[in-house]
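Got a structure for you, written out below as structure tokens; questions coming shortly.
Here the complex is missing one protein chain, while the rest keep their positions.
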Amino acid sequence: MKKVLTGNFATAYGAKAARVNVIAAYPITPQTTIVEMLSEIVADGELDASFVKVESEHSALAACIGAQSAGSRTFTATSAQGLALMHELIHWAARARLPIVLANVNRAMGPGWSIWADATDSIAQRDTGWMQLYCENNQEVYDTILMSYKIGEHADILLPALVNLDAFFLSHTSQVVDLYDQKTIDQFLPPYNPKIKLDVNHPRSFGALTSPEHYYEFSYKIQNAQEKAKEIIRKVGKEFGEMFGREYDLTESYRCEDAEFILVNYGTLAGTVKDAVDRMREKGIAVGSLKIRYFRPFPSEEIQSVLKNVKAVGVIDRAISYGHEGPFFTEVRSNLYGSKASLYGFIAGLGGRDVSIMDIESMVDYMKKEQPSHLIWIGVKK
Amino acid sequence: MARKKRADQPIVIKGASDTPPMAASMGSMEWNKTASWRSIRPVILEEKCKRCMICWKFCPEPAIFPTDPPKIDYEYCKGCGICIVECPFDAIVSEKEGK
Amino acid sequence: MSSTTESKPKKIKLTIPEEEIMNPGHLACLGCGASLAMRYVLKGLGKKTILSIPACCWAVIDGPFPYSAAGVPVHHCAFETAAATACGVTHALDQSGQDDVTSVAWAGDGGTFDIGLQALSGAAERGENMIYIVYDNEAYMNTGIQRSSSTPHGAWTTTTPVKHYKKGLKKNIMEIMTAHGIPYCATANIGYPEDLIKKVKKAKETKGFRFLHIYAPCPTGWKHPPDVTIKISRLATETNVFPLFEVEDGIYKINKKIKNPKPVSEYLKIQGRFRHLTENVVQSIQKEVDQRWTRLQKMEQAFGEKTE
Partner (left out) sequence: MLEIRFHGRGGQGAVKASDILAIAAFNEGKRVQAFPFFGVERRGAPVTAFTRISDDEIRIHSYIYEPDVLVVLDPTLIGAVPLTEGLKPNGKIIINTERESEHFSFPDAENPVVSTVGCSAIALKYGLGSQSAPIVNTAILGAVAKATGLVSIKSIMDAIKERIPTKKEENAAAAKETYEFLR
């Protein structure tokens, strides 16, 4: 059934469709309407779940960790400051190998107070062991939440997923979303049934003091799971396509086959870049777009195969690693080591600054005229 | 009282292949014979003991069996001496270990 | 030692449940009050219990991976999350229909009075169906004896060294928790195991958020010989330093009224952490103890069970 939904409502419907058992969340702009909608869905009995209205984001994720450890499928959602407050438990959830799904509305960090789009909040969670991905539109948000449970709960993966959607550009933007039949969803995503959990019939401790003799192997296993996740993401993305008609992968390339210039991007910028690509193609410029869905695990193979023979690659980051450059740019460059492509790192749209088609055209213009550079600020007022 | 057979050996984990995904325990601490912590050894004087079981009640390990007479589990007794102090009948005495 | 079964004399009556759930081999220091507290609490709760334990001595006492001494499922959780984690466990139990299993947060005073207070208050206010137990050894013992807001006036710790011993009062956690209007709130002391277990059982039978404040000496941190742990525990109640009382649906009840309370100095003098105190300070501590005791009695008079 198709509905016009904001990204936040698509998120809530995604959690509902995944039949989560326990939701623990705390309101924060611009995530708030997710928790409002879920409260309604639970209160109306449309979803048989416990909604724990905790007193902080920290407790939100802690409650999810407790519930998931005891065998529940859990969901939470937050944004920026809330995600930062969760940080300690972000690590915890991954090391405890709990396939929690967290929807993060990408928002800039204060001060000054900002409620607008910026991916620096989620990038800061890079090294936690979570799968981390960015959505382009509301349909993808809904689909991704469903797939994230399936991928995370796979016996070889057991990792949580941070599903990111841009503040306002998705959270508060209404778009058409195809909501699927629950019976088919249930076939795709069976109930969560972990092999080991808190169980009075099999008393175990979880997360005990771990000496250097063992900690290292746990870290090794998380990395293995991340590597393996690439394969499972592709597999589940295909299966999803077969069942629901929309296929997903770690990346998505658009008009890249014969492109001289490729713009690498993520989040809602992907859509705008595609429109810009079409416009530039009409003018005879051979441009393509490579959208990166997964930041972790990072799709090295795809990056290499799509980009290695291109004349110039520009990476658009709506985030910055201060003292260095755009975080996606760093990743792309390291994966293109030895390639002859000229590399350009663009910073754009921080703190919700709009990135227009004209801005994107100006990037390709820059790549045509200027020497490669790792840090080019688009639209900064100097 | 019925006691299950206690683990004598620590669990051996070879490496990643037999490590669970997360730090989930695989056995109790009973392999850890804390007798080695002991510098004094409580000894129950059977003739003085009135079987009140206060020693058993206050043992933090627990390393005293509530039998007739109560019996100290010297594999685990750390020698804290609570039983010696708490015995109302002075029926537990302290001996130096390793003499 | 042999694993044989020995006969128990028929005439002997045990005053607390015989079944041991906690296993020996654990890593508590000699004479540890916290290990006794766990032993008693599990006797009261039984095996159908899931513990959420944040950073505290028990994070170590239970044993390192791949071991666990508790004998029930233990969920080690982040320092400030005992209440939130246990509340998550509660909801999962609820969702899977396991209503005979008790979810318990088991935290030290640091994780309760200090860093975990927000999550504790939140869970209490929401009325989560769980038991929160603080075993109180009055400082951060696991990190090596630093003051917490539970450290009493006069005490030495490594962050309140002798000349700068703790000056303020111990935070009154029971008043904070009773102010939440929760159905059951009680103090207990490892020196009185029968009373302690009775309260644990009462908490288990009560629905909603329940709070137990258990006094648990630390020989290492309090600088006393390990063999006097129980003696000190009893003195704490006999001097009114740690009165035993419970608040059930707002009704106060003092469980042990000491006819002639011993002077606080008797309690202080056997602990190295108070050794430096001058007579003047001891007197002011006595005054504070008396004031709190009077206040508690007045609470009982005002909000106790009506006798007529």
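Note that the chains take the letters A, B and C in the order they are written out, and that residue 1 is the start of every chain.
Following the convention adopted for this analysis, contacts are C-beta pairs under 8 Å (C-beta built on N, C-alpha and C of every residue); 3 or more make two chains touch, one makes a residue touch a chain.
Since we're looking at a predicted model, the values are computed, not measured.
Student: Using the touch definition given at the top, which of the shown chains does the missing chain touch?
Tutor: A
Student: Taking the full complex into account, find the residue in A:Ile90, A:Ile115 or A:Met131 that is in contact with the omitted chain.
Tutor: A:Ile115
Student: Any idea which of A:Ser56, A:Thr173 or A:Asn224 touches the chain not displayed?
Tutor: Counting the whole complex, the residue in contact with the absent chain is A:Thr173.
Student: Which of A:Gln182, A:Ser219, A:Ser305 or A:Ser356 touches the chain that is not shown?
Tutor: Reading the full complex, the residue touching the unseen chain is A:Ser356.
Student: Would you indicate which residue among A:Arg19, A:Lys274, A:Arg296 or A:Arg333 is in contact with the undisplayed chain?
Tutor: A:Lys274
Student: Taking the full complex into account, what residues of chain A touch the chain not shown?
Tutor: Residues 2, 4, 115-117, 136-137, 166-170, 172-176, 268-272, 274-275, 352, 354-358 of chain A touch the chain absent from view.
Note that only the chains that are shown with their structure count from here on.
Student: Determine the shape of the graph in which chains are vertices and touching pairs are edges (line, ring, star, complete, other).
Tutor: Shape of the chain contacts: complete, all pairs touching.
Student: Using CA atom averages as chain centres, what separation in Å is found between chain A and chain C?
Tutor: Between these chains, centre-to-centre, one finds 43 Å.
Student: What's the distance between the Cα centroids of chain B and chain C, rounded to whole Å?
Tutor: 23
Student: Enumerate the residues of chain A that touch no fewer than two other chains.
Tutor: 204-208, 210, 214 - these are the residues of chain A that touch more than one other chain.
Student: Among the residues of chain C, which are close enough to touch at least two other chains?
Tutor: Within chain C, the residues that touch at least two other chains are 62-63, 65-68, 71, 74.
Student: Quick check on the complex: what are the chain A residues that touch chain B?
Tutor: Within the complex, chain A contacts chain B at residues 95-97, 158, 196, 204-208, 210, 214, 217-218, 220-221, 224-225.
Student: Per the contact definition, I'd like the list of chain C residues that touch chain A in the complex.
Tutor: Going by the criterion above, the answer is residues 47-50, 52, 59-60, 62-68, 70-78, 80-81, 83-96, 98, 101, 118-119, 121-123, 125-126, 128.
Student: Flag every residue of chain B that touches chain A in the complex, lowest number first.
Tutor: Where chain B meets chain A, its residues are 13, 15-16, 19-26.
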